[in-house]
Structure formats: C-alpha cells, structure tokens
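With one protein chain removed, the remaining protein chains of the complex are shown where they sit.
So, chain A:
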Amino acid sequence: PALGLFLFTIARDPLRIIILIAGAFFWLVSLLLSSLIWFIAVKASDPRDEPLQKGLLIFGVMFSVLLQEAFRFLYYKLLRKAIEGLVALSEDGCSPISIQQMAYVAGVGFGLMSGAFSMINLLADALGPGTVGIHGDSQLYFLTSAFMTMVLIFLHTFWGILFFHGCEHRRWWEIMAVVVMHLTVSGSTFCNPLYVGSLVPSYLLMAAAAAWAYLLSGGSAQNLRRFLLCK
C-alpha cells in the first residue's frame, strides 16, 4: 500500500518528494534520539533483571512515541515557515501546495520510514533457511509483523493529517487524541505473541483514524456513496 500511495500521489511532484524525504528524516532522528536514551538506560542497569529490562523497554517505547510526536510538531512548524517561503517565491501569491497536502505527505514520510525500520532487518533474516520458532515463538511471526507494519504506515499517514489539522486550527484535543492513539497502538504490541491483542485494536483504530481524517479532508458520507456507486 505504501508503494501504491507513493507511486500514484507523490512521485509526480518533486516538492512532495522533498517533503516526504524530509519527513522520513525527521522520524529517523526522533528514533535515533529515543534509542540513544533507551540504550543508555539499558547499559546503566543490570542486564539480568528481567522485569527491570521489560520496564525499561516499555519506558523506551513510550518515550519514543512522545518524541516522534514532538518531531511531528517540529516538522509542522518547519513546514509552516516553508509555506511562507513558497508563497514569496511563487508568481501568483499562492503556495503551490497546501498545508493539508503537506500533512498527508509528511504522514506518508513518517510511515514509510517507520515501516522500513520495522521490516528491513526482518526481511534480511527471513532470507535464510530457517523460520522463527525454535525457542517457542509463533510461526506466523513474519506474517503478523508485515501486517503490523502495514497498519502502522496507514496510521502514520492519517495521524499526519489529523495532527497538522489540529495545529492549524489550534484544536489541542485533536493533537492529544493522536498522541493517545499512538501510545495505545505501541502499547498493544506488548500483547504479542497474542497477536489478536495487538492487530485487532490497531486495525480498529486505523479505521477510526481513517474515517476522521477523511471527514476532516472534506469528505462526507454522500461523497463516499457516490464514489462507490459511480464505479
């Protein structure tokens, strides 16, 4: 799906590509910082203390989520400044790209980078002859990881739209809702290997976020019906 989104909606416009790459980079920096904090915490603590390590991991994940959202906010600020620059540069006093489009592209950028990080090392190990399971893990590890990654990419896209809309119209509860949703999804992965505990809530949240983003972007139920019937 990410490939499809990229090909059809972003690849044509160089400005969108730039925003996409920059968004991906911002997510990457946020991950780097949060992993540095987690790494220091792990090294400073006793590696044999299992509950402590698990607690540190949970703390690391939550901290990472907060940092990612903070970077999303930073990116929003940057893009706001960029729009002023683009308006100054353009011939007709209008920016060639609106903040909503930027929001969508930024979300896809975050999602792509997050998906890449989730999947690349799994794919590298999946190339070998073995599969997960000798220590008792589930065999469906690769499949569920792939589905989880897909839902996260979608979620990042929709959160981008919601977040920027909230910042734009000063609706702090929208921003809080995005942060809470992100925390929920990340926290649900701790239910693994009980995959139903993490995949099902994530997909439900994705549906909710999709609907909300659609409504905010100017869609409505009639439009949806017309689209489906006109097919």
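Keep in mind that, in the parts below, contacts are C-beta pairs under 8 Å (C-beta built on N, C-alpha and C of every residue); 3 or more make two chains touch, one makes a residue touch a chain; residues count from 1.
Following the convention adopted for this analysis, contacts and distances are computed from a predicted model.
Asks: Pick from "glutathione transferase", "Proteasome subunit beta", "Nicastrin" or "Trafficking protein particle complex subunit 2-like protein" the UniProt protein name of the chain that isn't shown here.
Replies: "Nicastrin"
Asks: Residues on chain A that touch the omitted chain in the whole complex?
Replies: These residues touch the chain not displayed: 1, 3-5, 7-9, 12-13, 29, 32-33, 35-36, 39, 43, 70, 73-74, 77-78, 81, 96, 98, 100-101, 103-104, 121-122, 125, 128-135, 137, 139, 141-143, 146, 150, 161, 214, 216-220, 223-224, 226-227, 230-231.
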